[in-house]
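Just below is one structure, and these are the notes that go with it.
Just one protein chain is left out here, and the rest sit where they should.
Here the chain labels run A, B and C in written order, and each chain numbers its own residues starting at 1.
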Amino acid sequence: MFKVEADLTVTIPSSTELLKMVVELTRHAVEILEFPDKEVQQIALAVDEAITNVIKHSYRYEKGRDIRIEFFIAATGLKIRIIYAGIAPEMDPEAVSVERLIKQKRKGGLGVQLMRKIMDSVEYSSSNGLNICEMIKWKKRETVG
Amino acid sequence: MFKVEADLTVTIPSSTELLKMVVELTRHAVEILEFPDKEVQQIALAVDEAITNVIKHSYRYEKGRDIRIEFFIAATGLKIRIIYAGIAPEMDPEAVSVERLIKQKRKGGLGVQLMRKIMDSVEYSSSNGLNICEMIKWKKRETVG
Amino acid sequence: MKHFQLRSRIQDQVAVIYPKGHLDAHHVERFEQEIRRIMENRVMRIVINCENLDYISSAGMGVIMGYLDEIREKMGDIKLCCVNNQVYDIFDLVGFTDIYDFLKDENTAIRAFA
Partner (left out) sequence: MKHFQLRSRIQDQVAVIYPKGHLDAHHVERFEQEIRRIMENRVMRIVINCENLDYISSAGMGVIMGYLDEIREKMGDIKLCCVNNQVYDIFDLVGFTDIYDFLKDENTAIRAFA
């Protein structure tokens, strides 16, 4: 399905200043696949959420740490792999409903939920001090070709 | 001045389809340095020209070859390094005036001239089958800070 | 070029906030400060006019979420208006559309408090 080597790779330093750049870069990369406009926007948002979490949770807002984003582009869909160091993510944090989050006066807790709603699969893994977040979005039948 | 490692790295396959993505990515990266808007646009154009030449002359429009773009961001300016394989560029092709190009019915010959007009320095080098195009733009006094 | 801008005003004891552009984790502090400043002035009726909001990530939505409980306890509310389709779809994905009132235009949103 996907090639072994990424079609497009970006390495950025951990800075929220670069989030918008990554979002627009993702939009462009995804547009090439001719996903519907709405999905293009949402996939870019999923990448924003993933990278925001890396900066916030894994790097605790420390600047200048590496985040590598790899795009694997296939006729049937798109795989995005984010590789980073720092604190490993907790595995599968449970989704908390917006109602609960509001009652708990939480200002977060939506990022991973959004990623899972937008993408067809979101997987976290860690080994040897490197963490990987891998997301896949398949093209729907009616949008292929 | 510039760090040894790039602040931002992008590796793309040789496809003119991705030129616009690179242009917008460059705009974003350069905006962070607070260059004046006009210079932001023009630096992005210089990168377009450099990459277009790589795809056209070094890779002869062959798709899927790697082009690596490194951004080095410093308070005093910006260095952009483009690393690629394929046919090594001729060293310092002479600038031909637009008048001459028109008389010769040429549809090209402006790219490197534009790069040199926009950037403060443009240097090509090759070794071991790898080619490098390195461009520097300094921040003007009045725009620093 | 500013990617995110913010202004607000008060009309009929309702604070109207106008976020503009791209609201992500980088710009969220500015947005949160504004909501808090309004609440510190004891205004608990807030309309977020999203007419010029092109993009919002969960960082921005977190702010809209985090103060809602306190605001509603104090008999206020947060209402949203003029949300474009793309941004609306995102609010819908996370379930905001069940919890907040989304109004077509600003006047309707302000009058909804009366």
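Just so it is clear, a contact is a pair of C-beta atoms (placed from the backbone, for glycine too) under 8 Å apart; a residue touches a chain by one contact, two chains touch by 3 or more.
Computed from a predicted model, the values in this text were never measured in an experiment.
Among B:3, B:63, B:106 or B:140, which one is in touch with the chain left out?
Considering all chains, including the one not shown, the answer is B:106.
Just name the one of B:6, B:25, B:55 or B:133 that touches the chain not displayed here.
B:55
At which residues does subunit B meet the chain that is not included here?
Within subunit B, the residues touching the omitted chain are 16-17, 19-20, 23, 38, 41-42, 45, 48-49, 52, 55-56, 97-99, 101-103, 105-111, 113-114, 117-118.
Note that only the chains that are shown with their structure count from here on.
Hey, how far is the Cα centre of subunit A from the one of subunit C, in Å?
About 25 Å, centre to centre.
Which whole number of Å gives the spacing of the CA centres of subunit A and subunit B?
Subunit A and subunit B have C-alpha centres separated by 29 Å.
Counting in whole Å, what is the centre-to-centre distance of subunit B and subunit C, each centre being its mean C-alpha position?
42
Which residues belonging to subunit A are in contact with no fewer than two other chains?
Residues 17, 20 of subunit A touch two or more partner chains.
Would you pick out the residues of subunit C that each touch at least 2 other chains?
none
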